[in-house]
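A protein chain is absent from this complex, but the other protein chains hold their places.
Moving on, here comes subunit A:
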């Protein structure tokens, strides 16, 4: 379980995340949604110790993220942010293999290699294994980074807007894959999403943030509703039920 207690982040006079106390249960698929500047990404990066907190504490399975040694936490929780460096001259396979660093400290064992191959198969990267990552398209590169995080084989997988810059087909692919990781491998997947329809169709649990605080939390049935979304985004959003999926239209 991930638990935040009174977590805040302040940049100068601006309070980006405001005294957030929430818990994300173990297992399942949790999405964090909300308008721009709601503090979603900042909260995620504080949970994963990438950004220091101004106040409060975060515990992952009872381990305080700021005090637990980095490599212990790296075997329990992984985080992928949206823009990753692309100027590196590395093959896909080498990048994915870095995911084993917390386990092997840089010396790959047969077990590590098995994980690397499995992660590449899982993200269908087999054909690109020896291609340098700076020569890949945005979607392929994103998949390579997700494969690295999968290869890290952690209980908790945190992703910040993994659907950015990738087309519909890869977006669906990516979401199905994350859903499978939760269902088949029992991982706890936490994703910051901009597309509320993806959040609606794939999540077990949704956290809706506004102005640095979680405004609503619950199942997609509870959150994906006209009045909740209208309040959250301050615009007209109609929710329709199509083939058992709750889909929002808000384009006109």
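Everything that follows uses one rule, which is that a residue touches a chain if its C-beta (ideal position, glycine included) is under 8 Å from a C-beta of that chain, and two chains touch if they have at least 3 such contacts; residues count from 1.
Following the convention adopted for this analysis, contacts and distances are computed from a predicted model.
A chain of this complex does not appear here, and its UniProt-recorded name among "RNA polymerase sigma-70 region 2 domain-containing protein", "assimilatory sulfite reductase (ferredoxin)", "3-isopropylmalate dehydratase large subunit" or "Iron complex transport system permease protein" is "Iron complex transport system permease protein".
Contact with the chain not shown here comes from a single listed residue; of A:74, A:92 or A:163, that residue is A:74.
Contact with the chain not shown here comes from a single listed residue; of A:89, A:169 or A:240, that residue is A:89. Subunit A meets the missing chain through residues 45, 48-50, 69-75, 78-81, 84-85, 88-90, 95, 98-99, 101-102, 105-107, 148-149, 152.
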